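The following block contains the structure, expressed as structure tokens.
The complex is shown incomplete by one protein chain, all other protein chains being positioned as in the whole.
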Amino acid sequence: MSVTQPPLKAPEIRRLDPVLEPGHTYASVTDKIAAVVLTRPLGIGWLAGFTLTFSLVMLLFGSLAWLIVKGVGIWGINIPIGWGFAIVNFVWWIGIGHAGTLISAILFLLNQKWRTSINRFAEAMTLFAVACAGIFPLIHTGRPWMAYYMFPYPSTMGIWPQFRSPLIWDVFAVSTYGTVSLMFWFIGLLPDLATLRDRAKNRIQQVIYGALALGWRGSAHHWHRYQSAYLLLAGLATPLVLSVHTVVSFDFAIAIVPGWHTTIFPPYFVAGAIYSGFAMVLTLAIPLRKAYGLEDFITMRHLDNMAKVMLATGLIVAYGYFVEFFMAFYSGNKFDVFLAQQRLHGPYAPYYYALILCNILTPQLLWFEKVRRNVAALFVMSLVINAGMWLERFVIVVISLTRDFVPSAWGRYQPTFWDFSTFIGTLGLFVMLIFLFVRGLPAIAIAEMRELVAQESHSGGDHK
Amino acid sequence: MSEHANDKELRVLQGAPQNAPAHDRGHDREHKDHAEDGTLRNFTLDLAAVREKLKEKSGKQYWRTLEELADDPHFQDLLHREFPRHASEWDDAVDRRNFLKLMGASLAFAGLAGCGRPDESHIVPYVKQPDGMVLGKPNFYATAMPFGADAVGVLVESHEGRPTKIEGNPDHPSSLGSTDALVQASILNLYDPDRAQTVLENGEIRSWSAFLDAAQGLATAIKAQNGAGFRILTGTVTSPTLAWQLRKILAQYPLAKWHQWEPASGEGAREGAKLAFGRNVNAVYVPGKANVILSLDSDFLASGPGHIAYAKQYARRRKLDGPNDTLNRLYVVEPTPTVTGSSADHRLPLKAGDIELFARALAGKLGLNSPVPLSGEAAKWLDAVATDLQKEHGASLVVAGEYQPPAVHALAHAINASLGNVGTTLYYTEPVEAESTENLESLRELCADMAAGKVDLLLILGGNPLYDAPHDFDFTSKLKRVPTAIHLSPYYDETSVYCHWHVSESHFLETWSDARAYDGTATIIQPLIAPLYYSRSAHDVVAAFSDKPGLPAYDAIRAYWTEASAHLGATIDVAWRKWLNDGVVPGTKFTPITPELKFSATSLPPFKPSPADQIEFIFRPDPNVYDGRFANNGWLQELPKPVTKLTWDNALLVSPKLAQKLEVAHKIASRGGEHGQVRSTVVDIALNGSKVTAAAWTLPGQAENSVVLPLGYGRTLAGFTGSNKGFNAYAVRTSNALWTASDGKITPTGDDYPLACTQYHFNMEGRQILSTGTLEEYRKNPAFAHEGAQAPAKDNSLYKEFEYKGYAWGMAIDLNKCNGCNACVVACQSENNIPVVGKDQVMRGREMHWIRIDRYYTNSESAASGKATGDPSEYNPSLDNPQTFFQPVPCQQCENAPCEQVCPVGATSHSAEGLNDMVYNRCIGTRYCSNNCPYKVRRFNFLRFQDWDTPQLKLLRNPEVSVRSRGVMEKCTYCVQRINNGRIEAEKQNRPIRDGEIVTACESACPSEAIVFGNANDPNSRVAKLKAQPRNYSLLGELNARPRTTYLAAVRNPNLELEKA
Amino acid sequence: MTEHRSQLFGVMGEFATPEQILSAAKQAREAGYKHVTAYTPFPVEGLAHAIGFRWTAVPLLTLIGGLGGGLTGFGLQYWVAAITYPMNIGGRPLNSWPAFIPVTFELTVLGASIFAVVGMLALNKLPQPYHPVFNVERFARASTDRFFLCIEARDPKFNLAETSRFLQSMAAEHVSEVKDED
Partner (left out) sequence: MAQIFHRSANFLARFSLLGAVVLGGLALTGVLVVARSPYITNERVSRNQPIQFSHKHHVGDEGIDCRYCHTSVESSAYAGIPPTKTCMNCHSVLFNNVGYLEPVRESFRTDQSIQWVKVHRLADYVYFNHSIHINKGIGCSSCHGSINQMPLVFQASPLTMSWCLDCHRNPQPNLRPRDQVFNMDWKAPADQEEAGKKLAAEYKLRTTVELTSCSTCHR
């Protein structure tokens, strides 16, 4: 370990922050991370947080029950605004669900060392976000108990799904994405499960982790095939992660509704997804490293890099907003032009300006290193961006529908209590799962950290 | 969709005696219950009794029984005794139902039995099947709906004894095969569960025989005093038989009197005729023959006797097949926009009070009296109109409005005479009403006598005077002084409460009767179904006081017509069946008379105009609930009113300028918004020493200082649907100002009130939606509708087109003919089992109408212009007198349907004949199709809108159409049930379907023949011919959705003089 | 894989660093041992190669899975839309192949991924909760910071004393017998 300069000095040195604070050995990283799961007692904070989120999950169940009893009419949706919070939340959650796989797959292929200490819980976050997202397409239907019509199975009616519909594409994209992310996450976990098995303090832990580890021994043959499979998965997950939000964007781009029917959607939806995904990773990482003292592993370098990614994707999103306007006026399509004007001074203009503020203006602060290195600022900003991205989906889904082709049918949308309760419920579910995760599984990939230690010791400290 | 089970039961009903559908479980218990009533109702009910009643019931029947109990007054007393707090919630549907369930649970748990697999369902065949009935095949019977001084002949569709749909009777002069919204909706009244169901004496249930005895008792007493103190109050009577019976009664009781009161039909016509001819005559118009028509505040296209026939004749003169066709021209002077005014070529908003002035001025111009100076717009107008009328001597027509004073009518008669129109564009006959009395005076006299205690026995046949009499008569207190009052009415209403006896009145589909049309033609009204409840007709009640008590209505009718047949030169036994079959009695049409004009305009007293800035209050019947008699009709309550597009409420109609002055405004609520909820200022109206609070509605085209108080709302005892909706304009209506009042005051209260408005934004934002032009423009370029918005050519697609080789169903809607009267909307609702969703849901933008009528103002400021909002929420000059156009929008049945492509389960797809099929049972309700529908014609069952519980409503349903449940999308199907049945019949006869053989519900209802449906592939079909016209265009054609429904651009025929001026 | 009951499975040498185990593995091969396995807490570059393990079938399986998924995907859609119940959906052609691509793609990825993961596990003979090496106490550190080289008894050149000495000769911190009891 040769980096001996005190961390805070001239900028050019600070930019060379380590991805792993010096002085760590295979054992030390293993101990520190495994301890969170195996030995550390349940803190009052954890218990409080869990109880709160658990009650929110109950709220979610309550809302769903009432929904099944009464029907989607309990929401604010109407004709012309057939889609409201449900789809907004769906798209938002799916978007968040993109960071994990992106970090673990694309950064892996790009051989970015700094991914190592954040990919594990980023992937977990992905899974939970997808779980939350997956609820909505189901419950937003008028007859959820009939939703199985959307799967291709040989029915006695002799009829099948209609594969030209983007909603069917969604079904396949989301379920594929869920499955692949789960497998990716699990095989990533294998060696760490083995570690936990071998360090388990009691029989129960041994059996549980032992069973999950499937008898992993870390033999050279295992590792060889393992790496091959992991690389392939990464290669597969990369186009997948791009395709998923592309398909989600098709839900809108394929339709003819002004404000939906746009070719820019796929790229800027993907960018937006990564944008919100990283924001959510920060929202989780910052409290996590603080609570469990993982500052050594999730260093300023990570936060700084993620901030930069957000800045970049944020700019792409900004470009997307701009192109929407440009194309509206360039094409001269009177409906698109009208909608563009509606966004600026229609009844929902405030939402649009709020969106610009959250998603385009605020992130510009990230140009400044001072901001990128101010943990508190980053945390706040990540929240702002999450809110902004939610607003973006609201603007797209709702505003476009309020004033489409025939003025006589124009309407407005106002969410009801049940819209909010369902949304907040999924927030609770998401955070609750995170709580369970950090205490049940290693939040950082131990094996990869050991690898990192090895590499660090070899690369003699010049961090790439 | 298991909920369908019950409905299916009805569809396969195989067991109804001709006209008492005893097969429906719910219904036949109706009878059992009443049977029990006698016994059960003698002691007052207690919980134990209720338990008893419920014990053996289970599952569905259990709840049904509860529902019926709910209608048992004793049960309601019981509730008040046992659960005082909840009982208050009784009137609210939801609470009522929930509460019933609660009650059920607390009484016994029997109802929760029977889960698991669906139990066996039963087939209940007839014991003796009636002749001429084929199961599953509807029969049509001719009858007529009496209404005011008119009766609309109808053909009623009956499925195994259940009347389900009303169609027009082509042979009947008032219908000519079409109907209007009220006629279409009247069938819902038949099945209204809130109807009065028995005879009541002081609220206690009595048998009919008990009433007969009582009646005879009273009769003998009255006879003793020679009929003194015996009064009969009716509405306008056009039933020859009833008049005959009444006259007999009057003969029996020499001192008895017959009074008449129709709250919402003006007396101007009657009194005007007396003024002009010295006696009452009936004017019958022939707008079809008129090239120029001037309406002096007359809504002759949409209300008043004969309006359906008039609309048809008028529309035929708006036919425009080529540049050489000519159009008639319609001028309308009116204070408030009506259907007629909205379809006029020239419309002049004028205070109702100033119309007489205009009429005098016109007379002056025509040299009937000394010239009268007019100012401003009106002056310009006058010249143009006068010259135009004179140009068309003998082919012009001046129509005076129902609610205009006698003078205007007299002037109209004079003007028509001087223009040589009498005999061509209008003719006179004997009055249609059996007894011409001046209603107001007649009622005044009755009230005076009641006050003076001169009335011992008052017989109120129909009507609801307590609610609708002028408030200065204070009918209530006077009625209280009458020893015995007997009220016959379909509902236990405001008046019934103060009457000692209440007899529930039979619906016109339940009883024998007869009625005359606007031209005198008589129709025998025959029942289609035995009375659902213990109800009676006016004939029965009158007979009860005659020397033949208990004489059935049928015998009375038959007796009268046996006499009458002699004069008609027919032998009744031969003619009777034919009369019933045809729905008209031949030879009863009044022959034209030529009364000589005993009136000169000069003889009129000098006119004293009201100051221009003084606010004038005018009373008008509501276009939907009329004088209040339709208040409990959900279809009409939810029907957007033709011009305002308001539902479920009436509102004080204010002109934009006045609104600005009074600072009454609209706020678009964010729930529902333009398509649903608008919050508008509440105002106090102080008028005629009385006060009422109303929501103010800004109405473009309203005369500046004139405000309208629509009648018929604010009912307190209308039933569940109609009670406590809107405000009661009668509360400020006095006998000295029945139609027009002044020196009242309007003061905003500061709070606002949510109104359910289905279309608030009235500007087309420069889109190709409702294409309009003038006759000149049309002649220059018949294809003007296509300018700017060309539909892409068929061949610029990468893919092979689908071909429609067989039938290709299509529709053409002629916007030149449509006058926005709403008949099609209700017809569709009736044909397709479309649920009523209630005000709250309408305010959320969730109404279910499959066809809507959009109303646009073409010369209005647009939202895009940034200047105005494109709605009346802020003033701009274009709102003072905008050009109004209507556009019916059903599903456009696009060939490249955007909705189909996005449905994940293929619940909507194209049929081989080009229909955009919607399969409810496949739909999972993603609502994606609706989002992607550019026309927003799809409707979604956000909640359980359909009423599955009320047995009466099940009888109403059309068995040919699936009843949709919660969570599925629905929309116009081009009445696919009619298409399929038509095709099946044709195929059985091994022949192609004939043009016009299949008629959609909207088409058949339309009075102006604006909607034409047929096979677009057959070049000789009417629809193909229309589609071939250059006027034909597709709504938003540039989207290339290729709608099968296309429109023919509206062409107005303005007077160039006025145009350039 | 372990047919013989309660007998010697092999001897295992424990090393401190990746470098050591790498050279040890190489030497073992050079010394002519065939059945040599190395156990490490994280993948050590070149180790598999050093113990003579080169080719793995995982990529091939993945390819097969991908092709299978893709073909099924498109096949299903084509059959449904154009063969079994051809419907006129908004005037779109029966075989709207561009609209079928997203699902085809997703199923390709799904098939490939499942084959990759399941294939990897299967080839590694996982799950295998029981294995003789777990009998060695110190093997617990194989998942933390120790590197083990195991020469199996079935190796023709195997000889307990010989092999143990051989391992010690390579500076193994610790040499232990691996027993395979019941």
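As written, the chains take the letters A, B and C, and residue 1 is the first residue of each chain.
Throughout what follows, contacts are C-beta pairs under 8 Å (C-beta built on N, C-alpha and C of every residue); 3 or more make two chains touch, one makes a residue touch a chain.
The model shown is predicted, which means the values in this text are computed figures rather than measured ones.
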| item | value |
| --- | --- |
| Chains in view touching the one left out | A, B, C |
| Sole contact to the chain not displayed, among B:D194, B:E960 or B:E1009 | B:E960 |
| Selected residue (touches chain absent from view) among A:L107, A:M125 or A:L214 | A:L214 |
| Per the touch definition above, residue among B:Y427, B:W501, B:Y920 or B:F1013 touching the missing chain | B:Y920 |
| Absent-chain contact - pick from A:L109, A:M157 or A:L344 | A:M157 |
| Candidates A:Q206, A:Q227 or A:N333 - the one touching the absent chain | A:Q206 |
| Given B:G136, B:G394, B:G420 or B:P1030, the one touching the chain that is not displayed | B:G136 |
| Those residues of subunit B which, in the complete complex, touch the missing chain | 1, 4-5, 7-8, 11-12, 14-15, 23, 120-129, 134-137, 806, 909-913, 915, 917, 919-922, 960-963, 973, 976-977, 979-980, 984, 987-988, 990 |
| Footprint left on subunit C by the chain that the document does not show | 2, 85-86, 88, 127-130, 134-140, 182 |
| Positions on subunit A contacted by the hidden chain, ascending | 153-159, 197-198, 206-207, 210-211, 214-215 |
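In this text, only the chains that are shown with their structure count from here on.
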| item | value |
| --- | --- |
| Whole-Å separation of chain centres (CA-atom averages), subunit A against subunit B | 57 |
| Distance between the centres, which are taken as Cα means, of subunit C and subunit B, whole angstrom | 80 |
| Overlap residues in subunit C, where contacts from two or more other chains coincide | 87, 89-90, 92 |
| Residues of subunit B touching at least two other chains | 898, 901, 906, 909 |
| In the complex, subunit B residues that touch subunit A | 668-676, 759-767, 769, 841, 844-846, 852, 854-856, 864, 866, 870, 889, 898, 901-906, 909, 922-928, 930-932, 934-936, 938-944, 966-969, 1035-1036, 1039 |
| Sites on subunit B touched by subunit C in the complex | 799-802, 894-901, 906, 909-912, 1042 |
| For the subunit C and subunit B complex, residues of the former touching the latter | 87-93 |
